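Let me begin by presenting the structure, written as structure tokens, before commenting on it.
One chain of protein is taken out of this complex; the other chains stay put.
This part shows chain A:
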Amino acid sequence: MSCYETLMDYGLRSLGYGERLLPRSDFTLCQQFVLIGSGMIWNIYFGLVALLSGFALATALAVGKAASSPWFRKPAEWVIFIFRGSPLFIQFFFAYFLFLSLKGQVPAFDALTSAWLGAALVLFLNTAAYSGEIFYGALMSVPRGEVEAADAYGLSGWAKFRRVVWPTTLRLAWPAYTNEAIFLFHATTLVFFSGFPASRQKGDALYYASYFADKTFNPFVPYPILAGYFVLLTLVVIAVMGLIGKRLNRHLPNAAPTRAKGFGMLMR
């Protein structure tokens, strides 16, 4: 079987298209590359969905945590505390079993027990909490002078936030937020190892990599392939976030740092 045929058979296997049976013997290098790459579709899906939706909630959480009214501050603080203070792995397990028992009572929750929605929901809340904390830290370090200048121009309320405070917050938070994005993509590999079932063997990249490692009892081929894919993905994330960061800083005379500098912000 040529590599092209393998690509046709297994290229979209993770979504359920193509050959139904996974390879069982005589594993070729090409099969491993194609299937693990096919699984990357799920990692990218989970990462993108959580990142884009989480961004909005993160902004709300940051503003909420900075609010003076306890009605906004307390809920935001608790969401951030709960999702940052416990392991994502346990969150996945808990959420899956929670959805499972909800489904037992209300059938409408059926979709939540499958990974594409349930796991995406957990990742969304998780990344929103982590990024919310980053944005909050940035919001607290917006220079006072900028806010005073906005006041002097007669800006207030929503206009001041949208045109002065928020852009500066993003600018300050961007290096740390880039790191969060990278770790979010890494965290997507946990999904199929934490309760959420891979129905009909439609799994993510790590699912297929461990499938091959189990079958061939040789971890030295599938895991390096997976690592290669993830290093590539990480480079793409850094490049895209770098472009956005450059755009955020485009009016500044000397471009502000686009890469993370401090060492406290390196990981989640």
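Worth pointing out:
Everything below uses one rule, namely that a contact is a pair of C-beta atoms (placed from the backbone, for glycine too) under 8 Å apart; a residue touches a chain by one contact, two chains touch by 3 or more; residues count from 1.
In this text, contacts and distances are computed from a predicted model.
Comparing "Oxidoreductase", "ABC transporter permease", "Carbon-monoxide dehydrogenase medium subunit" or "ABC-type sugar transport system ATPase subunit" against the UniProt entry of the hidden chain yields the protein name "ABC transporter permease". Taking the complete complex into account, A:90 is the one of A:29, A:90 or A:159 that touches the chain left out.
Among A:34, A:63 or A:138, the one in contact with the hidden chain is A:138.
Among A:7, A:22, A:213 or A:244, only A:213 touches the chain left out of the display. Of the listed positions A:119, A:172, A:198 or A:241, the one in contact with the omitted chain in the full complex is A:172.
Within chain A, the residues in touch with the undisplayed chain are 25, 74, 77-78, 80-82, 84-91, 93-94, 97-98, 100-101, 133-134, 136-138, 140-141, 172-173, 175-176, 186-187, 189-190, 193, 206, 209-210, 213, 215-220, 223, 226-227, 230-231, 234, 262-268.
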